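Remarks on the structure that follows.
All protein chains of the complex are present and in place, except for one that has been dropped.
Coming up: chain A.
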């Protein structure tokens, strides 16, 4: 395998808590993502998946250990990173088109050039008729598409996606998953895709990383040897898929149960 684009070496993140000892969100994380690879990260809620992404994006520094992007230590936001946040982050005062044009504008493109580039991406995510709409006039699923276009328009080499489709209904989600695979194919971008949904993880990814209950560390990494291009709807029904699912779920189940136990003990 060639050199990893993203590498975590024993990365630990602690957050200062109001009183008492610092809260450890993730500990001793070690994992690698190669160029063009699609890695899904699953784990129980609150275990530290979003925190992991924020370490890679350079928005939060690691407390211990190393986070490397293209072999260099992450000190600020690395070049070529795109990040779709768990919560809506599109600008409510900008139309769909101008939201998508934001990235190219920030990177120095002229207004006309940025808009032209944005228009093609708005079309690609299926919002051509809504380019002039403001976010409050869109549905939740449409807003997610705006966020997707906003991230992809910068043509990132590294894409961090934090439960991008979790708020969508089943049909829209399947549609968006297929769209994501279609848009990603051939870009050569490395993707780290956080999700709660194990089916989604297996259907999309080349490898699935299972995290332990809080504070998270890597529990296991599972290869997904399903061929590409994949149709998300169809691949779910194959025997290989079910076999992988059973294997990963075996590992994840224990952690989910532990997280639930801990939560009820604290709460």
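Methods note: a contact is a pair of C-beta atoms (placed from the backbone, for glycine too) under 8 Å apart; a residue touches a chain by one contact, two chains touch by 3 or more; residues count from 1.
By definition in this document, contacts and distances are computed from a predicted model.
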item	value
Among "ABC transporter permease", "FeoA family protein", "Acyl-CoA dehydrogenase" or "Heterodisulfide reductase", UniProt-listed name of the chain not shown	"ABC transporter permease"
Candidates A:22, A:89 or A:223 - the one touching the absent chain	A:89
From A:132, A:182 or A:260, residue that would touch the chain that is not displayed	A:132
Touching residue (missing chain; options A:12, A:52, A:150 or A:217)	A:150
Hidden partner chain, residues of chain A it touches	57, 59, 77, 81-83, 85, 87-95, 102-103, 106-107, 128-130, 132-134, 136-137, 150, 154
